[in-house]
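In this view, the complex is presented without one of its protein chains, the others remaining in place.
For clarity, chains are labelled A, B and C in written order, and residue numbers in each chain start from 1.
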């Protein structure tokens, strides 16, 4: 089988670096082009020394981004750019019949008004929103296979949607009053040289941020509302904690019919198990834990897996669901490659360990 | 003024170590006795090398615990022992007319049945519960001044009660449906040589634990119920994160009368400000932050201060309150010394920076 | 090509865990057997949750070690056992014509008297020492190809021998007066539940240990002496620093003929470059850096690569050489798999990224 030729635009951040790694090692992909204004002219090995033992990394040179060249050299183009910038590359690449997998927020929202509300500027390419597919394979697999423009979700949304969507679709939890707390590793802030992300400001520091209205809420609530069939608003508090990679998300929700009696508890437990089993029992990258273990980011970092654990609290009648993922893999680049595998017809786990 | 002679029973853990430090440096206290079965015969300087430049640490020798000797050598005795063990020291020391400040859970609950439910054995000294005072000075200052038996609260309870009690007392929030997430540094697990607390198991790891029924819930809900004037149950999820010290607690609660209109929001904001100002405006160890900053454990570690920040979320109508403290100081030993200052008639901040 | 069937004895520590990972993913190996007294009866997925998304990890069950069974089920057996224990497995497995790759120190020393001096007990199988090959492929590749008993070197020796042996063989440095400082991540201490390796004792801690006579000196000096053609003794100080994985080694040595003049410096620089180029220019797992960069463990952790950087100090006339490796991969399990590839006739980089 011929390999697919791929390009990465804006491969200088942490997600871009992981994407380079995955695509260098991908048995069905040929990474022909990487661009970065900052690194143009340097080899991948020089910019990311940890890849320097791969011959391809020593040969591949960062370029200035050039749409015509990319369209000539790649069938699939990954955009690892800030929001607002991705659209200007997506438009001509789509016009040239290329597949675009965008890791920014530009094509994740269906409603350009919501985009404007959360991102503070008008949407740069509203005419493309109709063809964009939200790139969470466990939720939209078939649409991804047929898509030309894939809006790969962010790290918080993935960690929240994977545990919640099945429960909302099955009507097992109330769609209102959901409380979500997430802990994120510092790589989630990107490779920006800002003093708040210095080692001495992060090690031995625990802090919430972005309270109360984080930008990713827009896509989270869009997808939750679709799943619930009604408008959903959640209470979401992200925290910065001193790990390099990983997100742990803890969700509190109310079961739809309460726990009531011991019999009710028994029934509900069974339904949640069945629900997750039906959704994720055959998924290669979602691992629903048994009742003896809880998710731990150290068990998913470096993999494309999202762990999900849950408990019914008989004291309070609440359901507690916890998920863990690698923010740079299942929360970014691994997921994007998973979508590429789908769109290219490769086995979904190819090149993802 | 004469110094008060003090003793520490069981000074080998992290809280005990901090207590030793605080009392060695306390200008009104004379640390006459430290006991530890494990370290008997060794000097404080040998056991805790970081104190070795203090002459007193080189002279003071750990002993086997001996109640008669302690009663002879100290007016105030701190118990830094596991729950279930503290009571056997408290009884004779109280009989000998000594002041006992207990850092374990043994005297924090008013109802021995609740103790048995949460700790799994009958209460070892139920006859003493009536005279025990819950040692959170910001809530029970006058009772602490008159107490002989002070049950100094744990780290999670302090981080949850300080932000919530004023709001419940003032009727500003609904007492039901409160969701609490806490992040704890690893010293909260003590100095136990268990593999789950090894460096390689904790660094780069984020995990919840004790879901859904943590032992400290018993004292937290006891005090919240007192404040609310009705039974309160909270949804509490503790997490272990890779810092040495510090607890960050994030609380979601519903304002009692909702936010309703912009005018309602304005009124509620003012009431919460006034409430916290009235409770904590003059407190030396509680710092209510303005609307530009959020708590960060690195700003309280090493101090006896609890930081509190809050936001009204106009999207959801929820109140989000966040607190930060040093689990070994305001969450343990600093708080115990604060109580000692009260019971001895010293200025409350003496020896606490 | 038929896969080789492999077994791991004692796969419960950090090196064993990495070995399991490498062999589960190895395209030419079939991991048929893993043993562990502690974990017998549990699946690999249960013991190491991070592998649980691999179907083979959910199927493979830890067993009690049984030599006859291993000999029946595997052609190559890895021993990841404490020193002194490995020999009792090696003897019958070799008798059964199996290939044994031992990660302990049992077969690294040629002289059983040196073993006794450094390890404190008589050698358990001195009759096997004659056939053991020191498993550092960059130094003993051809012997490894033909070996039945491979003594895979430890993490410190690898980080010291790779930079020093070429220089000694070429006569470019004086064999005496070499000073070596190494920094090791905490996984080097293994998964022992000892208080000195607790998170709170390691984070924010820097310390030397094992001064002045670390056990690994015996194999280091054996190999350096072979390279130099004379007895070599080095000054070696290992340090424990708060990273999970990685070793950084800094070596100071005197060039054999001094730097003398600027011309001498120029000549010496060229000779060192040529020496390393000749030795490592084609090596897939040794990366000699240019004069603008220095080794950093974060660029090798997760890989089987050893980075080497060097500088001539014109002020002092000394040569400073620095190496970085992942202590669990090039310093343990990756290297063992590299030897397996050689002994099995696979391309040397197979399964090693």
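In the analysis below, contacts are C-beta pairs under 8 Å (C-beta built on N, C-alpha and C of every residue); 3 or more make two chains touch, one makes a residue touch a chain.
The structure displayed is predicted, hence computed values, not measured ones.
**Q** Which candidate, B:92, B:190, B:264 or B:284, sits in contact with the chain we can't see?
**A** Only one of B:92, B:190, B:264 or B:284 touches the chain omitted from view, namely B:284.
**Q** Using the touch definition from the top, which of C:40, C:68 or C:206 touches the missing chain?
**A** C:206
**Q** In the complete assembly, which of C:60, C:147, C:322 or C:352 touches the absent chain?
**A** C:322
**Q** One chain is left out of this view; which of C:109, C:183 or C:272 touches it in the full complex?
**A** For the chain that is not drawn, the touching residue is C:183.
**Q** Provide the residue numbers of chain C that touch the chain removed from this figure.
**A** 177, 179, 181, 183, 185, 201, 203-209, 211-213, 233-235, 237, 239, 241-248, 250, 252, 294-298, 301, 311-316, 318, 320, 322, 324
**Q** Mind pulling the chain B residues that touch the left-out chain?
**A** Interface with the chain not displayed, on the chain B side: 25, 49-50, 52-53, 204, 284-285, 287, 293, 296, 298-300, 302-303, 305, 307, 353.
**Q** Which residue numbers on chain A touch the omitted chain?
**A** Per the touch rule, chain A residues meeting the hidden chain are 14, 186-187, 191, 193-195, 197-204, 242-244.
Keep this in mind: only the chains that are shown with their structure count from here on.
**Q** Chain B to chain C: how many Å between their CA centres?
**A** 47
**Q** On chain A, where are the residues touching two or more other chains?
**A** If we look for residues of chain A contacting two or more partner chains, we find 204, 296, 298.
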